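All protein chains but one are shown at their positions in the complex.
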Amino acid sequence: MATPILDIAGYCLDYATPAGFTRALDDVALSIAKGEVLGLVGESGSGKTSLAWAIMRHLPKSAREAGAIRLTGQDLLKASEAEIEAIRGKRIGMVFQDPSTSLNPTLPLGEQLAEVLVRHRGLTRKQAWAEGEERLAHVGLKIPKQMMRRYPHEASGGEKQRVVIATAFACQPECIIFDEPTTALDVITARQILDLFKELQAETGVASLYISHDLALVSQIATTVAVIHRGRIVERGAVADVFARPQDAYTRKLLAAVPRPDHRLVEAAAPRSGEPLVEVEKVSVHYGRKPFLGRLLGRANTQFTGNREVSLAVMPGEILGIVGESGSGKSTLAKAMTGLNRFEGEIRFAGRRITGLGDMDRAYRRDVQIIFQHPDSSLNPRQRIREILSRPLELYGEPGARKDAAAIGELLEQVRLPASYADRYPHQLSGGEKQRVAIARAFASKPKLVICDEITSALDVSVQASVIELLVDLQKRFGTAYLFITHDLNLVRQIAHRVAVMYRGDLVDLVDVTALSGGTLHPYTRSLLEAVPAPATAAA
Amino acid sequence: MPSIHRRDFLAASAALSGLAMSGLQAFAQTPRRGGTLRVSVDQAVSKLNPLVTRVNPEYLVAELLYSGLTRLKVDMSAEPDLAESWTNSADLTEWTFVLRKGLTFHDGSPCTAADVVATFEAILDAKTASPARQNVGPIAKVAAKDDNTVVFSLSAPFADLPVTLAYTNAKIVPAAVIKGGLEKLDRQAIGTGPFKLVSFEPERQIVVARNEAYYDKARPFLDKVEVVVFPDVSAEASALIAGDTDLISTTPPTEFGRLQKASGIKALRVPSGQFCNVNFGCDQKPFNDIRVRQALALTVDRAAMVDFVTEGFGSPGNDTALNPAYRFYADLPAKQADIAKAKALLAEAGYPKGLEATLIASDRPGQRTQLAVALREMAKPAGFDIKVETMPHATYLDQVWKKGSFYVGFYNMQATADAIFSLLYTSNAAWNETRWNNAAFDKLVFEARATADEAKRRALYADAQKLMYAEVPSIIPAFFDLLAARREWVEGYQLHPRGAVFRLDHVSLGANAPKRG
Amino acid sequence: MIEILRRMLRSPQGALGLVIVGFILLVVTMGPWLAPYDPEKMAPLMRYKPPSAQFWLGTDQYGRDILSRLLHGARATVVMAVVATALGTLVGAVIGTISAFLGGRSDEAIMRTVDAIMSIPSLLLALLIVNLLGKSSLNALLAIALAFAPGMARVTRSVALAVRKQDYVNAAIARGESAAFIVGREMLPNVVAPIIVEMTIRVAFAVMLFATLSFLGLGAQPPASEWGLMVSEARRFMHLSSWMILWPSLAVALVAIGFNLLGDGVRDALNPRS
Partner (left out) sequence: MSPAYILKRILLIGYTLLVVSLIVFAITQILPADAAVMMLGENATPDALAALRLKMGLNDPIWMQYLHWLAGVLRGDFGLSMRTGQPVAPAMLEALGRSLLLALFSIGLMLVLAIPLGIIAAVRRGRAADLGVSFLSYVGVSLPEFVTATLMVLVLADWLQWLPATGYVPLTEDPLRGLRHLVLPVLTVSMILIAHVSRMVRSELVDVLQSDYIRAARLKGLSNRQVLFKHALRNALLPTITIVALDVGYLLGGVIVVEEIFALPGIGRQLIVAIQARDLPSIQAGALIMATTYAVANFLADVAYAWLDRRIQYD
């Protein structure tokens, strides 16, 4: 194996806190050779990003280090401020998670690329811009000249990320750190960025440290993989080995947690029996008032459409998945169905026609519940879990129904939380636990339909898995129907009976989950399917 | 206190006396002509029309631009102004004034008896709302005998007419203007005064330049006078010290100290009849009871009051409107504070547990509040619980002045005893603020006014003062000395005890005065 | 709460603010007992005395002890300011929350009007109101309260809007809760904290504004020992004794600084970012 470009040995990192030092990285040993892509996998808080900062020598004053980080033999820990400045961007590049925040909003894209060339390659500004243009063309931007002059807000997420990548590669660095470069992007765009990465990687053979929480993704692009957990590297090796024969328990847990279409959690056969529980008929949602001044000046209506005549039906006990990228209108539909948006068209529920908020009476609201994406915003920080859970009981509970501590306890146990949590405040719970409370709140009224709006996308893989399992379990117990909204196609294929695909406010496909593998599909659906990285094979 | 030169006031000799005085006032070397005098005042000059001016800075400007028939000398006697001489009938009810020849207004038009008549008719016309109306004397009719002779017929015998005609608002304006509407004088000045108006910014400065057509060829000595408005007295003093200004028309005691210390500055001080008082509404409870008034008067430590209110630049008062600065002042025993006696009187009056009252003081000049707060403390032990309420001067004029029953007043010295009495204390007074309405007092004042004989008058006025001393229509705890200051290069300026008279046409600048404008 | 206090003590401003305000509160409560003399007792022979062992801060134009007057005046100055702020905050908070909850055109209308009122400088507004009601501490208090209300309405609204967007409010709506419940139980508790911060800082302004009104002769009336009034009275005697004007000025400044520091301290303590 070639001499490593980047070599980390026995590296430890602690942060000073009022409570004393807390360990962020513990005896980390990694090395990346030329042409190698090391996938660093871990959940949030595992320390993967800390490692990136450590390598870039960008640590807060409170940091305390030990060990060595060598770039072709030079120990960066001993390098001077000036040396580091010379190395950054020149010998080590970095690609950041969210291009919309990592680019300066008030500088043209070109300037932000060119300045690196000026700084590290001593080009004149003119040369730098010329070269910058080539670079942009090289990362597949169609109109590099214009792109150079544009400001970040004038470019799409994908375009921006391409600029960032171009900047990282600009000085032919020996090593580049990719910090979740696709997480902030839509599935399809992510795919394209990924392909670009592969391309450039192969072409330049730069030693890459690819940080991600997404095992499936890493399994596709990395040569070697390292799994990090609580600041320790628990397992590392060739991708094939690690995914095929995970040694460490945590790795196994992680692998098991990855949603995989071929591993169904509910029986594929959707309940066809009887009347549909709810029918959405030509529901359209428009955002924004008609600005009268706009009309005054005869300007085009600035209203923006969230849903265009969406129609679908949910059978009792059925799990209907809705997928689509952000802004495709999936959440809009959910809001419409729960009376958070005005809408045109009608919703038929248990035989009753609902054409507006007014029609959503107590009975409807009891039967149709919603769970939101971010648990910490969906639980009132100033209410104890008890108050949070007792509300639905007070609202919907039949006269006889109990609202006492025992009832709350049961609700908590339903979602596998100790009854003692009733006295806690949300901020005393973990993300997963909060989401469970939200679920408990939704189920408190024994609803017929629960709308899950991206409820797992804020959670780590392993947590997500357990939450999903819980949902499936509850569905089996109560026969509740779900409207399961997500952007994760694999997840949907795992649990949904039918899948609805939305694109720019339109419902483009509504098919049985089986139909996704083969079958006539809308082109967008197909590209979506192609974009999704098939999870690493052969596990379990 | 320098004894003020007492002189025979008989009108017949007044003309002579005028000449004599100006002779006396001649300086060692004849005054230098030319130069610009920058004099500072402490309030805006918002009214230019001499018939309706109300505050000293306005009087100052009016005096520069206009002339009356007579004018007031530093000893409070009248000297000729537009009138060169006058005579009166034996019964003091008819007065004849002879104007100088060839008088002209600033616009070149001649100033004749007709203008005088028109002016006084305007003054006496209620619609004009001129303060002079009640202050120029009991004039029944004004008539022009010929172009330069005016005859005043009075409704009652009146000895002081030549002095009262020198009243600050009794300035002669063109008959034509009166006919055309007096508002013409709001922004321009058409007078016969020693100076002509150059520019007029009420809030900032008023500039006047020598009137070449002035009847006196010698005066004025100055080419120009800039009247600068300083709403902040300490800034005003600073400006004089810095040499930005040449003369402060009047300055409060709080600034006087450092002016005295400053080099190149002559601090001026003259005893005056100017006083601050506490007016009682003698027509309503509780102050309609003389014992209550006397009780409160007995709580006042007048020596301390002189300190508090005048910073020592004044003299204790005896609740009478006259002090030694007035010609007919009667020397009465100085009142002493006597809390026990005050308590007793108060109890007698039916307030054994004490008495609550709200004393209103306008916020300017500051002495009013000083007096109010000090009185509050002095009266406490005697059982008076006084709440002090201050208010902007405008609100005070609008809501309290002449209406209130317990408030602080502040008055310039008047030219004569009669003037101050019939301005404030007689039942037909122009500003009958106390509603004392004491018939005996009225009678005395009226008789004195109609009496030519000096001794008799003195006796009558003495009795009037004794009445005030005893019945306390208002508490007059202290009289002010007038304070001012000039640069040493300012010559011929005499601080006038009247407070509303300045005679800047007698002022000249020394050789070392800075060249201005 | 204790946690917040601990956090505040950790930041220099917070700690200093607590100390100063604590001291001020002590003076406000104990002042009259701490005062060595009767603040209104006049002494003709003791006028314009510089600081001395007998009169620590000297005496004023009536020979009154300045220290005693300051100690007595603390109430007039500080309590008034606090009450005024509280009052203004209350009014503002109600308007703001309602506006935020109504949303849409009514929100627009309310806020535009609030903006309009805010385009009158608060001092000027206060001046006009006091003149309308007549000069007295109480009216000055009302004036300040009214002058503050629009600003607080703005702040409250922006906070309330942020809260309004939270999913727990959505959840409540989806649950079919009553408007009253949503505003009262779900929104208000989360709006309060930031308001408190804003309020503390505004107390500083209130102190200054109140003193300024008194300074202009429109607030407290003599012989009250309200600090702003003391300054404006002292101005006339500036050249007889500078101490008279120095002490009350510093006192006002101290209070303002105290509450500013405290306010920032609370803010930092409440927001984890810092």
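So that you can tell them apart, the chains are marked A, B and C in the order they are listed, and the count of residues begins at 1 in each.
As a convention for this text, a residue touches a chain if its C-beta (ideal position, glycine included) is under 8 Å from a C-beta of that chain, and two chains touch if they have at least 3 such contacts.
Note that the structure is a prediction, hence the values are computed from the model and not measured.
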- Which displayed chains does the hidden chain touch? A, B, C
- Task: May I ask which residue of A:Lys48, A:Arg88 or A:Arg191 touches the chain that does not appear here?
- Result: A:Arg88
- Considering the complete complex, of B:Ala144, B:Ala176, B:Ala235 or B:Ala303, the missing chain is touched by B:Ala235
- Item | Residue touching the undisplayed chain, where the options are A:Lys48, A:His120 or A:Arg391 | A:His120
- Of the residues C:Leu128, C:Leu161, C:Leu188 or C:Leu270, which one touches the chain left out of the display? C:Leu128
- Query: Please identify, in ascending order, the residues of chain C that touch the omitted chain?
  - Reply: 12-13, 112-113, 115-124, 127-129, 131-132, 134, 204, 208, 211-212, 215-216, 228, 231-232, 235, 238-239, 242, 245-246, 249, 252-253, 256-257, 260-261
- Name, in rising order, the residues on chain B that touch the hidden chain in the full complex. 44, 46-47, 52, 54, 126-127, 129-131, 133, 183, 186-187, 202-204, 228, 230-232, 234-235, 238-239, 241-242, 244, 392-395, 397-399, 401-402
- Contacts from chain A to the absent chain lie at residues 56, 58, 85-90, 94, 96, 98, 101-107, 112, 115-116, 119-120, 151-154, 164, 167, 291, 293-294, 296-297, 299, 302
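By our rule, only the chains that are shown with their structure count from here on.
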- Note on the structure: Taking each chain's mean CA coordinate, chain B and chain C are separated, in whole Å, by 46
- Where the centres are mean C-alpha positions, what is the separation of chain A from chain B, in Å? 89
- chain C-facing residues of chain A, complex: 289, 335, 338-340, 360-362, 365, 369-370, 372-374, 377-383, 391-392, 395, 441
- Query: Which part of chain C faces chain B closely enough to touch in the complex?
  - Reply: 40-42, 44, 47, 61-62, 135, 217, 221-223, 235-240
- Residues of chain C touching chain A in the complex: 104-105, 166-168, 170-177, 185-186, 189-190
